[in-house]
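One chain of protein is taken out of this complex; the other chains stay put.
Up next is chain A:
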Amino acid sequence: MTDDAESPAAGPRVADLWTPLRAATSARVGLGRSGDTLPLGAVLEFQHAHAKARDAVHTPLDAEALVEGLKPLAVIEVASQAADRSCYLRRPDLGRRLDPASKPALEAAGDGFDIAFVIADGLSATAVQMHGAAMAHAAAERLAGFAIAPVVVARQGRVALGDEIGEALGAKLCVMLIGERPGLSVAESLGVYLTYEPRKGRRDSERNCISNIHGKGGLTYALAADKLAWLAREALRRQVTGVKLKDDMALAAPDAASLIEDVG
């Protein structure tokens, strides 16, 4: 990456002007000009950020590596009805439904679980690859007293896929860790959605969400896991998630309906 000062079209003069102003915003201000258009450095920087975001959307989940990272936690692998990425992007409805072939393994896993963790690729398998296992460990540690189901790793999954998975496991609470829609500044952000009594047809307003878990100024694992554990305990104690849980909450966690559209 070259900065403005090094590109032929924008001399140090422009950099001087913008340096103090840039601190106020992450927006791409003061890029300078080549004639009427962008200097090449800015064009390439943008293309690189877009490429990273696209790669995050399209790189398939390396489930093997994720399962390895989740050890010693037991894992069940499942898939949605979206057969591939192209289908997943066109048919959000299929990404919310469980592949029938995945059902027996869930039903055989036993029952009586308080919490089921589901890790789904969502719109950024990169996010899940980077943060999924670490977040699951951090959360499981904080919730050690509860009956926790084997961790479910789901391919081509959207948030509501957790409803069917949690229902098949007979879990009281589903905690879905999912890759969020990549932006140009952060392509590997993880989101968490908690749903009490997961079953098909749950509305987004019945979930709580923790967003922006990533290493570029986002929530740290420790902070996110603290919030997650607090929400999980409260959800199980009060037998509810969603708007009703948010209302009394000291920690700032938005309800899911306002955030869920991208990965929902």
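The rule we apply is simple: contacts are C-beta pairs under 8 Å (C-beta built on N, C-alpha and C of every residue); 3 or more make two chains touch, one makes a residue touch a chain; residues count from 1.
Keep in mind that, in the parts below, contacts and distances are computed from a predicted model.
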item: Choices "Fe-S cluster assembly protein SufD", "ATP-binding cassette domain-containing protein", "Ethanolamine ammonia-lyase large subunit" or "Molybdenum cofactor biosynthesis protein D" - which one is the UniProt name of the chain not shown; value: "Ethanolamine ammonia-lyase large subunit"
item: Given A:P60, A:G183 or A:G215, the one touching the chain that is not displayed; value: A:G183
item: Which residue of A:E64, A:D93, A:D111 or A:E141 touches the chain not shown here; value: A:D93
item: Residue numbers in chain A that touch the chain omitted from display; value: 13, 16-17, 21-22, 24-31, 33, 36-38, 42, 46, 49-50, 53-54, 56-57, 89-93, 123, 181-185, 187, 261-262
